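Note that one protein chain is taken out, while the other chains of the complex remain in position.
Right after this comes subunit A.
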Amino acid sequence: MSDFSGMEDLLQDFLTEASELLSDVDNKLVELEKRPDDKNLLNVIFRGFHTIKGGAGFLNVDALVNLCHRTENLFDKLRNGELKLTPELMDAILAATGVVRDMFGSLSQSRPPAPADAALLTQLDDALEGRLPSAAAPAPALAVAPAAGAAPVAASASHGNQPDWVMLHAAITGAPMPAAKPASAPVPAAPAAAPAPVVSAAPLPAAPVSVPAVTTPAAPAMGLKPAAPAPASKPQPAAQQLAAQETTIRIDTNRLDQVLNLSGEIGLTKNRLTTLRTDILNGKTDSTTLKALDEAIGQLDLLVSDLQNAVMKTRMQPIGRLFQKYPRLARDLARQLGKDVELVISGEETELDKTMLEDLNDPLVHLVRNAVDHGVETIEERIAAGKPPKSIVQLSATQVGDHILIEIVDDGKGMRADFLRRKAVEKGLIDLETANSLDDKQALQLVFMPGFSTKDQISSVSGRGVGMDVVKTNIQKLNGRIDIHSVVGEGTRFAISLPLTLAILPVLVVKVCDQPFGVPLAMVREIIPIRSEQVQEVSGRATIVVRDEILSVRSLARLLGWQETQTPQFGVLMQSGENSFILAIDSFIGRDDVVIKPLQNIRPRGVAGATLSGDGSVVLVLDMEDLLEDNQSDQSAIKTSQFLEMLSNKA
């Protein structure tokens, strides 16, 4: 079915590289709006389109070549000062980049993209000729573009009439001309590399190309204020189309070399061990042999953990790859809503496991949209509140120990706890009593409940099917955590904390009923001994006060549906989101870095998978969220009376 047979590899490479390039161009465009005269920016954008066009030419994607060619020419004129950037022109350019992205989308499914909408092409052509309303340069003399440079035919058409290089070269340099001059002009032969894909001119019915309706704005001169909501800018679902998971990855060769080196060294150590085994099997068990064995195993230990790290590093990708899509997203949305928002990005170089990066996209898109849509106020509201008209949304990533912290901070109106409580009650998500028992911090968590939406109207912006509850679920799937901090009138901060990788999970191995279990270390705050005098009763439940914090005690045995066989000796102070509690256990073994193997065919409640401990026994790794979800009610919360009774038995 594919029109790109024989070129899939090349196409894949092109799409990966060109998509990165396009995202970069998108960001540069957002910057360009602020600094329309920056030559350097204009140059970089020009080169971006130029490069994409060049690659597309080789893949015979004419639709892409045509579009990029026009955009490139526009930027050529912009950087030469022949044209002046106007909001109308900017809209046309942004629309064009959107269409380019759509074309990448259909190419990624090996489908030749439909040609760009004629209206858009006409608009770009008009702009090139200086005919776009208010797009002409201020000096009238320059407004009429010189025809020579203006309309080189689409690049694909240009091979036929190349000049005779040798003649020209000779003429200019005075070099001797080759005697027998090959007369024939270079006729492009069918590419031998691959069958030439035929790009159909008719729009394919299935091609998901959405051409944003770009109408020529009637407004005369609008000035360069991005704040004015332009009629032409439409939300572009294009970014979503690229969400299809990439199956290739680009790795720094140094990292790959390191993997190779280590595997070589492991091979050498294995040889050493094989020799030692032969020796030992032959009865050679003197101290020198055993010492050598000890050394070899020690070395293997080190090498294997180095190899694990090195392999993990090959999967690490800078989060900037994700972040770079968002300034454009925020800009488009802000314009549509008539807000003035700047998305400030930092920590792009922070690295994260590739699979996590992909799964993080949807939640982050949602949070960024949310910050622009709900978080920050309109320009008028901001002025009334005595704030600067422009709102700043900060998106940052940092590595904190073995965690990655991603924060989305806005300087908007903040979240009002009382409003959230009322809303949740109105929606019937919680009853009034529960609502009143929530403190302000807990009330903020209400937004994560399924079915909670504070906007009465579902706008085109929100209501995309991904609610905050889905954001939270997605983050939790990545073994991460999301917290909200909000100050009314000052802004809101969403903090996402993620492990560096999902491949290796640090766990605390605890014991209950003589059975070891792994508990994700990410949730463990501390381990405390449980003493009867500390236990207090709060509304019939056993609690322990740890540094002024009242924490309920939950028995792991009961969470698992068992009966305690002995009195819990230790409590593991667990934190899951904003929710902290003490997990009562018999004893603990220690921390371990484990690789989780999913259980096949069966999925016991609350079990994420199994792993092998050092002595070869199977340890079940617990999925605490799952375990807690089914046990929201009383059954696992130990009744104080029972608990005290148990403790006295122990005494």
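Here, a contact is a pair of C-beta atoms (placed from the backbone, for glycine too) under 8 Å apart; a residue touches a chain by one contact, two chains touch by 3 or more; residues count from 1.
Following the convention adopted for this analysis, contacts and distances are computed from a predicted model.
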Chain not displayed: protein name in its UniProt record ("Peroxiredoxin family protein", "Response regulator", "Spermidine/putrescine transport system permease protein" or "Beta-hydroxyacyl-ACP dehydratase"): "Response regulator"
Residue of A:58, A:452 or A:570 in touch with the missing chain, whole complex considered: A:58
Among A:50, A:422 or A:511, the residue in touch with the chain that has been omitted: A:50
Touch criterion as defined above, residue of A:13, A:265 or A:381 at the omitted chain: A:13
Positions on subunit A contacted by the hidden chain, ascending: 10, 13-14, 17-18, 21, 44, 47, 50-51, 53-55, 57-58, 60, 149, 152, 155-156, 158-159, 161-163, 165-166, 168-169, 172-173, 175-176, 178, 182, 186, 188-193
